[in-house]
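Before I ask anything, here is the structure I am working with.
The complex is shown incomplete by one protein chain, all other protein chains being positioned as in the whole.
Chains here go by letter, A, B and C, matching the order in which they are written, and residues are numbered from 1 within each.
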Amino acid sequence: MKTEQLPDNLGRYGRYGGKYVPETVMSALAELEAGFSEAKEDSEFLNLYLKELSSYSGRPTPLTFAEGLTKKGGGAKIFLKREDLNHTGAHKINNAIGQALLAVRMGKKKIIAETGAGQHGVAAATAAARYGLECRVFMGEEDIRRQELNVFRMKLLGAEVVPVYSGSRTLKDATNEAIREWVRTVEDTFYLIGSAVGPHPYPQIVKHFQKIIGEETSSQLKDITDQDPSCIIACVGGGSNAIGMFAPFIDSSIPLVGVEAGGKGTSTGFHAATMEKGTLGVIHGSMTRLLQTENGQIIEPYSVSAGLDYPGVGPEHAYLYESGRVAYESVTDEEALDALQTLCSEEGILCAIESAHAVAYALKAASKYTENEMMVICLSGRGDKDVHTLISRREGGSDE
Amino acid sequence: MKTEQLPDNLGRYGRYGGKYVPETVMSALAELEAGFSEAKEDSEFLNLYLKELSSYSGRPTPLTFAEGLTKKGGGAKIFLKREDLNHTGAHKINNAIGQALLAVRMGKKKIIAETGAGQHGVAAATAAARYGLECRVFMGEEDIRRQELNVFRMKLLGAEVVPVYSGSRTLKDATNEAIREWVRTVEDTFYLIGSAVGPHPYPQIVKHFQKIIGEETSSQLKDITDQDPSCIIACVGGGSNAIGMFAPFIDSSIPLVGVEAGGKGTSTGFHAATMEKGTLGVIHGSMTRLLQTENGQIIEPYSVSAGLDYPGVGPEHAYLYESGRVAYESVTDEEALDALQTLCSEEGILCAIESAHAVAYALKAASKYTENEMMVICLSGRGDKDVHTLISRREGGSDE
Amino acid sequence: MNNSRWKRFSNKNSFRFVPYMMGCDPDRETSIEIALALQEGGAEAIELGVPYSDPLADGPVIQRASQRCLENDVSLTDVLELAGAMRERGVSVPVIIFTYYNLLLQLGENRFFELAEKNGIDGVLVPDLPFEESAGLKKSCRDRDMAFISLVAPTTREERLKEIAQDADGFLYCISSMGVTGKRAAFAGNVKSFLANAQEQSRVPVLVGFGISSSSQAMQFAGVSDGYIVGSAIVEKIEALLPRFSQEQEREGAIREFKYFINQLVPAQPEKECNHAAENTADDIKAVSAGKTD
Partner (left out) sequence: MNNSRWKRFSNKNSFRFVPYMMGCDPDRETSIEIALALQEGGAEAIELGVPYSDPLADGPVIQRASQRCLENDVSLTDVLELAGAMRERGVSVPVIIFTYYNLLLQLGENRFFELAEKNGIDGVLVPDLPFEESAGLKKSCRDRDMAFISLVAPTTREERLKEIAQDADGFLYCISSMGVTGKRAAFAGNVKSFLANAQEQSRVPVLVGFGISSSSQAMQFAGVSDGYIVGSAIVEKIEALLPRFSQEQEREGAIREFKYFINQLVPAQPEKECNHAAENTADDIKAVSAGKTD
């Protein structure tokens, strides 16, 4: 089955996906499915979405040839798809704009969202401000403490930041709480999820609004050469930038690589390598691969990058992993931070630590290719948000 | 005389401009003049500059219709020229890329730059990293203390940050020190100045590399309507974003407004309103208007926004002020911060406090126009860098 | 369904009281005493919760109970075995395992049912397994004479409600209002018509749950449902009694207080109902020891 035709009626990608949610949200999911199906076919909606991406968020983002990085890699020519140049600094806004416009189209006046480090929270609050929606962002109390700046930004954008005290008080729990809140307010509230995760149709919706990354890349590559790239690389947290980047290439034979957070090493307990170390399970309404104990309790993952620090992964990725279509690799904290430094001093681009995982993999793999070959990295976001982390790491501190 | 034909041979805009520098740098200025004249006529150089702006920095930046802001303004339709979406977050990179490429073309291997809050320092370090130049950034010791994050970023980009202990240890002194250093190293070093200030030919060079802002705006406006905008607004520190925005419009009759930092009010001693409160004088090698004592000692200006906190102004602005072609207005800290908040919650755009000055003026003036008229604001930069300031202000703290 | 405990449950005419308790909260022995107290207090069935790291459908009270149990590493297996121990000690009403799907998935369906049968489980409720995803599990339950408990909500659309209600086993769990578990002051605006509708469609008793914390609240629904479920109120009471449960000399008093609390939750019922439950204890224990339900 061509991936194009996935998910099936039940929202499944092979055995992954589906809707593992309380009955209370099933009607909302049905409404969302209907709303999305309609919107998807509505050219006016599509044009509005595209117009906002270009006239508000600055798309298309460039495809930058990285000469210095290429030299360092010592092989393939390296290109960077510059999602860091989006308004608010990451690919997250593509999806936030898309879903917020969908919310408006569906007549909703309020949105809720979950956030970890605050990136998606800021993107959601931004879209809400732009389109006049009321916005509440659920955020783990622990994360609120660590991400003071983003909390302030969300408030400045007019959003309410709701502290989450349950569980480990981080992203996973913020997501639980957002879903719980959605259950409560389902009638007038749109849940704007931040990655290609969650119950059907969310993974499909997020992919739909992120596939612009890959589509632009594809046409930008064609402007440069007829030749296919030898490898397309993206980091994978929940998997939204990766699925967006991969989307138009999945049915080709171009090698695709998703890069997960190897943290302190996948043989330690401290990583977020869902593919390598995860097992089949249900999280946030979806059947996928996840990090869990033998008993099925979900494990809090670890990564220096807050955006990859997620115990699950979008169900379509689990499917692409199982089918072998996409290779999933992991990169440690150290490798990612080194790559960030290299990209910064070679190209003058300070990328997000998340994105640096993809760069690190590319630097390791580049020499396997000749200089006539091309690698494309999805540079999912900028690193301004990470400077504090980088400083405290350099000062020999730990992760906050 | 059409402004197009300015500056004259001596680098003068009327009585402003010129070269008030030690004899030691005169040969370097002559070399720079020659190098720039050549480069300006070299279409290969122009294409490289334009290619880097588009494929590296993400130009063209959009012209965003601000519906929410327009409603708040209650008059003219407000459009935002989104320089905040540039790589590194402000218009500064246009100039840094241009000058760095010029340095390369002139065979220089090293650049130096001055910086206040660090914005131009980061832009210069970025361009230096991208084009393989060695980079040293002069920064007041006081500013280094206040702008820890940007200092770290410059270092990450491979630049050396040189603390300046002279004078008030801020931007003005960093500029002095950069010029002093340039005198020392003039033979192999390119001084990459950060605003439309300094001795001739710098104001002309900076304008040349910033006029892309206005040129894009002009063609983007034409895509929307045949009608001329009723007002074009930009904030003025040294004046680079403003001169870049105004450039293609100066010889038209479209009203242009430069907005200076009124700080705590131009009747207090705490402001940076060079036009209203400054007098004829020489600063950083150029005859212009500046804030000084009766005796001619330069006064440290004040503004909540570090980028407008400059005692002088580019000489062409002084000329445009005197000739009456451009109106210069000032906006207080409070008004700017309120405008920042309004833009943020209405449009989901967190702009730099510098840019918020232009927004504040627009909000005040909008109701003088009808809804069939248009105002265009140059949104010179994003406000991520300012979140700390905003937080401490909100907490009732003072300016750092 | 041939399960005699469900037959008895379904043949009642009373307004059924079904309490929820978290298995092993605060510990195995206390849980058994709590279960016995519930039964004695009039419970017609018991929902036995399993602690989970990510209880999506639960409010703060049950989340805290989960957390407490997880600190003691309580697993699904532990709770299933607790059910067996409850049976041995005299719990004779239907016992429903209330577990999130991931726990069941990790244990494996086969192993789950093996343990469930061995420990006298009568029903399975998986709050995050909606109708679409539950056909397989429901069949496995039926094969073993267990009830797969289905839920419907005030937002469940007509067609779907009909489908779910008509295919329900044990009882139909009607969610009183939107949101997660937890006490509340008000219910969904359409709750009564929703319940009436469910009653019309359902082959099995219709119970209302989520947020009920007093007998007077429950009695509002007496005309349009066949019983009610109380969860958070009970778990919260247990939480309040924790310090006393943990002290030997206080335990008995705490259990007494708990029983008094349960009495308040249950509207006056004919005396014989309680006796009837007690009568069956001996048989049930036999059945459980034999590793199968009757």
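Some observations on this one:
The working rule: contacts are C-beta pairs under 8 Å (C-beta built on N, C-alpha and C of every residue); 3 or more make two chains touch, one makes a residue touch a chain.
Computed from a predicted structure; not experimentally measured.
Though it is not drawn, the left-out chain touches B in the full complex.
Only one residue in the set B:115, B:266, B:292 or B:332 touches the chain that does not appear here, and it is B:292.
Considering the whole complex, the residue from B:22, B:74 or B:269 that touches the absent chain is B:22.
Among the residues B:179, B:236, B:261 or B:344, only B:179 touches the chain that is left out of the figure.
Touch with the hidden chain on the side of subunit B covers residues 10, 18-24, 26-28, 30, 165-167, 172-173, 176, 179-180, 183-187, 279-285, 292, 294-298.
Convention: only the chains that are shown with their structure count from here on.
If each chain is reduced to the average of its C-alpha atoms, the one that sits nearest the average of all protein C-alpha atoms is A.
Once the centre of each chain is set as its mean CA position, subunit B and subunit C turn out to be 68 Å apart. Averaging Cα coordinates per chain places subunit A and subunit C 39 Å apart.
Separation between the centroids of subunit A and subunit B, computed from CA atoms only, is 35 Å.
Those residues of subunit A in touch with two or more other chains do not exist in this structure.
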